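Shown here: the complex without one of its protein chains, the others still in place.
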Amino acid sequence: MKAAVITFPGSNCDDDCVYALEEVCELSVDRIWHKHEVDLSPYSLIVLPGGFSYGDYLRCGSLAAFSPIMNLVRAASDRGQLILGICNGFQILCEANLLPGALVPNSSLRFICKDVTLKVENNLNPWLNAFKVGDVLTLPIAHGDGRYVIGDQAQAAKAQKILSYCDAKGALVDGANPNGSFDFVAGMVNEKGNVFGLMPHPERAADLRSLHGRKLFESIINHLREKASA
Amino acid sequence: MKARVHIFLKDSVFDPQGNTIAQMLRRTGFEKVHGVRMGKVIDVETTHQVAAEALSEVKKMCEKILTNPVIESYRVELMES
Partner (left out) sequence: MRNSDSTPSTVEMAIELGLSREEYAYICRKLERKPNFAELGIFSAMYSEHCSYKSSKRYFKRFPTTGKRVLQGPGENAGILDLGDGWAVAFKMESHNHPSYIEPYQGAATGVGGILRDIFTMGARPIANMDALFFGSPEDAKTHSLVRGVVKGIGDYGNCVGVPTVAGQTLFHPCYTANPLVNAFTLGIVKTEQILKGIAKGKDNIVMYVGSKTGRDGVHGATMASKEFSSEGELERPAVQVGDPFTEKLLLEATLEVAEQNLVVGIQDMGAAGLTSSSFEMAHRGASGLELNLDAIPQRETAMSAYELLLSESQERMLLVAEPKNLEKLKAIYDKWDLHAEVIGKVTEGSRVKMFSKGELVVDLPIELVVEPPMPERPQAAPSDLKQRWFLERNRMLATPLETKVLSLLKSLNFADVSPIIHQYDSMVGNRTLATVLDDASVLRLREIKSKNIRLALATDCNPRVCWLWPQEGGRRAVAEAALNVALRGAEPIGITDCLNFGSPENTEVMWQFAECVEGISQTCDFLKVPVISGNVSFYNETDGKPIYPTPMIGMVGVIEDNLPLPLSYCFSTELELGLIGPLVGGLGGSLFASEFFGRDCGQPEETDLTIVDRMIKWCQVIRRKKMTLALHDAADGGLLAACLEMAFRSPHECTGISLEIPHEADVDSFLFGETIPRVIAAYEPVERVDLEATSSRGGLKFHPIGSVNDSGRLKIFQGSAVVLDLAMKDIRSRWEQKYKVFF
């Protein structure tokens, strides 16, 4: 079981993702430079990490979506491989139309870095199966452009929200939405469920802070193990 | 009357966004791209009826609030309603 972490020019959290997957979760990880059009089929998990690819210039994730590697990521997604986009990775997936919707500037127009509470909306997927529906987890966010907006309803209907911003008790109330995201969306999967984008950073809570990030990664590993033995 | 304000970084000021966009355009096959500068457009709707007054006031808005005169230049045009 191998994971790939893709580095775009300006990716900052690639190293953190490799650390969390390799050293905390003991997964074998390859780092892939965006210009190297390597065959992605051997990878059980492909990660698009956080950061500021291309400086967030033009629109967040917009220029990275045209990177050579993204054609191969698209092909991997079509094949049903697991694609995880964290923060800037989520933005790139939306710009590349692998997930519907878009991430725009936070309604406060300020960058926010802090721990937030999140509610698990659905655990019948490769991503959150180690949690129960309704579980409240804590992960850090660090973004200036995390407000999720949907394009058209038809497009949105094809995807599914699996993680919501919530208050400490799990309620989706005013004050619990740090960036004004539509429907408190913190994480979305595509129709097939194999592509997951989330704004919070699980790799920052793998062996620090709440440790809930590790549980998220373990969900993925569980799913892959079950699939392999099936 | 509606006025459209075009705001750009002054020519002498480096535009990292424009520069990066130009590089990406060239790399994705638009080889004839020589340069890109990124600006912003702000449409201001006013209740002025007289063109000269609207223009003069929007220019004042630009000087005072809408632009940073240290690094930005602007141009105002009145729009057909």
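A and B label the chains in the order they appear, each numbered from 1.
By our rule, a residue touches a chain if its C-beta (ideal position, glycine included) is under 8 Å from a C-beta of that chain, and two chains touch if they have at least 3 such contacts.
In this text, all values refer to a predicted model and were calculated from it rather than measured experimentally.
Among the chains on display, the ones the left-out chain touches in the entire complex are A, B.
Screening A:Lys119, A:Arg204 or A:His223 for touch with the missing chain picks out A:Arg204. In the full complex, chain B touches the hidden chain at residues 9, 12-16, 19-20, 23, 68, 70-71. Remark: the residues of chain A touching the chain excluded from display are 9-10, 12-13, 15-16, 19-20, 23, 33, 35, 50-52, 54-57, 110-114, 140, 142, 144, 201, 203-204, 206, 208.
Criterion: only the chains that are shown with their structure count from here on.
Averaging C-alpha coordinates per chain places the centre of chain A 35 Å away from that of chain B.
Only residues 16-17, 20-21, 24, 27-28, 38 of chain B touch chain A when the two sit together in their complex. Interface of chain A with chain B (complex): residues 54-55, 57-58, 63, 66.
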